[in-house]
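Complex shown without one protein chain; remaining protein chains in place.
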Amino acid sequence: MRKIYMDYNATTPVRPEVLEAMLPFYTEHFGNPSSVHWAGRAVKGAIENAREQVATLINCSPAEIVFTSCGSEGDNFALKGTVDALKEKGNHIITTTVEHPAVLETCEYLEKQGCEVTYLPVDRDGMLDLQELEAAITDKTILISVMWANNETGNIFPIEEIGAIARKYKVRFHTDAVQVVGRIPVDMQKANVDLAVISGHKLGAPKGVGAIFVRRGTRMTQFMHGGHQERHRRAGTHNVAGIVGLGKACEIAQQTMELDAPRVRRLRDKLEKGIMEAIPEVKLNGHPDKRLPNTLNVSFAYIEGESILLNFDMKGIAASSGSACTSGSLEPSHVMCAMCVDIVLAHSSTRFSLGPDNTEEDVDYILQELPPIVQRLRDMSPLFNNDARMSCNQCRVVRRA
Amino acid sequence: MRKIYMDYNATTPVRPEVLEAMLPFYTEHFGNPSSVHWAGRAVKGAIENAREQVATLINCSPAEIVFTSCGSEGDNFALKGTVDALKEKGNHIITTTVEHPAVLETCEYLEKQGCEVTYLPVDRDGMLDLQELEAAITDKTILISVMWANNETGNIFPIEEIGAIARKYKVRFHTDAVQVVGRIPVDMQKANVDLAVISGHKLGAPKGVGAIFVRRGTRMTQFMHGGHQERHRRAGTHNVAGIVGLGKACEIAQQTMELDAPRVRRLRDKLEKGIMEAIPEVKLNGHPDKRLPNTLNVSFAYIEGESILLNFDMKGIAASSGSACTSGSLEPSHVMCAMCVDIVLAHSSTRFSLGPDNTEEDVDYILQELPPIVQRLRDMSPLFNNDARMSCNQCRVVRRA
Amino acid sequence: MYTDKVMDHFSNPRNVGEIDDANGVGEVGNASCGDIMKIFLKVEDDIIKDVKFKTFGCGAAIATSSMVTEMAIGKTLDEAWKLSNEAVAEALDGLPSQKMHCSNLAADALHEAIKNYRENKA
Partner (left out) sequence: MYTDKVMDHFSNPRNVGEIDDANGVGEVGNASCGDIMKIFLKVEDDIIKDVKFKTFGCGAAIATSSMVTEMAIGKTLDEAWKLSNEAVAEALDGLPSQKMHCSNLAADALHEAIKNYRENKA
């Protein structure tokens, strides 16, 4: 059966050149980079080389890159490391209602530890009101944490403008850049961010490796205590092969992004247009334009996400959903709820996220298979041809400013 | 040049069968195990299979295994997760002066957060006084953390007896089992431990993956907040290939340990005997018997560790040292200091840690190359043939009970 | 994740639809948890002659709905009343544990429909 992967925001295959670069570090070059001997020496240079590759892609100094085990670790480190280091200064964090759980759940934990957290709402397009953000800053504010792009909708937030506000009030600024690095150009010099989190498996590197940009002079309490690795900023023996893979993936992204992004955008736009034309009562979730070129999130009214995905799966199509059934919790996507998407539509939300391996034929195939699937599920649904309307009030309520 | 790796306590090469088991998970089976579709499904089973392989090796239930990114993460999780979860109960931790930095530095951090930590001293052989341990328990004690085997000396601590004491006083017991799992049999049912930490790269799995045994019913605050992975005990997209590798390495260890351990012990004993016979003024560091079968730590009086290692390295021999120059800090090994090893001897300490790939010829080669190296460095040393004696009082002072 | 039986009932659900002259209708679930099941009964002489369903929900919700209609058809009301959610899950060779409370409500919907029939009759 034909297999079409359109879930690149969930994870990506490791690029063949990346795997090739990694392989020697499992066998011949297996040493511990902290070791003095040949086995360690061979490896240390590889790590510093990867550090430069990552730094080049995001335009910062290699000394500002700390390798981690994943994006979630980066977000935990950014938030907890800041709260501890700046506890004399204040205890207030500003973030948004649409962050990844790695930020949101960490914030909820920090609230229990005595932090005050402002969760900024978003509008129906999923965008922030920057005046509201500025107004939320108090003299106790130690951190603003706003993701660069949202994983569910692909919405891109105005990081440079938020950075300018943060700079104006001398508040530290962290951005979860997991969904942008390697997909669209990012520049740590232009964006006034102090901390930015990267995850390898979103850009063709393996799972289990990530990095965090820590601007020079940004005081952080260690998150992982122990050995002196990463200049005493992150303990634990280096995931050498993973780090080499992340470096290589950044190097490749640097070279291919310029051509890949417009190509992927064209495919995504074709898919979006095709769905809207072929199927009635479909809602676009997210901002029409300010979006990653690869992401399309739509709700097919009256039918539930997991059953859509299962039907897709039977046709070899891999996508994802904001339905509770696929979220690992009992509520549908908090991002849909924050955008005040009707609760049934939230359960119906379906994300297609494309990558460099997708083709025109993939899009054509989906556009051919999709309409009968939606129709069949709608015919089965008690909500279709029914006037009952649901409201958004049952969503998980995240505390707001 | 001949290359002999005798630094298995630092890290190990990935076993070929392990790498082979991992490879499909970078390419065909690259999915995110949290996904509903084919790409996710293929992977979820692999993770659960690995969980069983780990559980089988240490004799626990698969549900008691949580995958992590390294041994250091496991230790951070064990300590910080306990302190937060049990803060209503008390704030006192008992550990030893010879733990790995992942435990010691975490304890030092926790002291700053208001914990009281008792660092139990060791005797000149590096062993604990269990009466002293028992006497240190107060009604505020929430955790005893004692490593199963020491990474520098190989000393094995009486975990079952310590577990019995912990059980008697109803105190939680964590053990850093990084150096034992896969080397000697361990049994979570017999050992009364509540938490035990494993690191993949010490047993032929890759760097960047580990696991922690969390006995059923052990209340822990999450260390890594975010997604619902690992039944909400550890957020972050699974390092699928790494986890599969860890599982496979555990399966192999299960099969080969019984034959490997005595063979490695025979080689280690031959090396030990050979060195003692060939070179005068060599001190054994650690307990003569209660030691891992693969570890030999000796100090060659009057000469410094890094220069020994560099000379070894020129002969292709990879070993490690407790010298300050190789520890990443300004002091020599805290383990040597805790054992009250003379400071010059601490700087001279040299660790050979063997693995299943080492051969009789490796040992013969080292025994042939070693004496002239030591002699040459001694001839260069101002301490050799000199009566000046150094004392231990300049070592880093770790606070004691 | 799902057994072959679940996938069979999910991809080829039996008895989908409505019964225009149903004399018992039951609905359970709510939109917030993402599962709504509606069961239509045609009862004659205390025997379930026909049963149909409409379901908004995940794979488990659709499969259990389909299975419960197959199990109920031809049964007396008293027999059908004894059908439990667990029995439905078992007939499907089991469900993933996280699906056991939210999406395994088809027998409840059947019970509601029987209740509704009895109320209509009373």
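In this document, chain identifiers A, B and C correspond to the written order of the chains, with residue numbering beginning at 1 in each.
To be clear about the criterion, a contact is a pair of C-beta atoms (placed from the backbone, for glycine too) under 8 Å apart; a residue touches a chain by one contact, two chains touch by 3 or more.
These numbers come from a predicted model, not from an experiment.
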Legend entry - Touch criterion as defined above, residue of B:19, B:162, B:212 or B:303 at the omitted chain: B:303
Legend entry - Residue among B:324, B:338 or B:354 touching the omitted chain: B:324
Inset, instruction - Spell out the interface residues on subunit B facing the chain that's missing from view. - result: 302-307, 310-311, 314, 323-325, 330-332, 343-344, 347, 379-383, 390, 394-395
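The definition used in the following text is that only the chains that are shown with their structure count from here on.
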Legend entry - subunit A and subunit C, separation of their C-alpha mean positions in angstrom: 39
Inset, instruction - Go ahead and note the Å separation of the Cα centroids belonging to subunit A and subunit B. - result: 34
Legend entry - Rounded Å distance between subunit B and subunit C, as computed from the means of their C-alpha atoms: 56
Inset, instruction - Pull out every residue in subunit B that's touching 2 or more other chains. - result: 36
Inset, instruction - Going through subunit C residue by residue, note those that touch at least 2 other chains and give them in order. - result: none
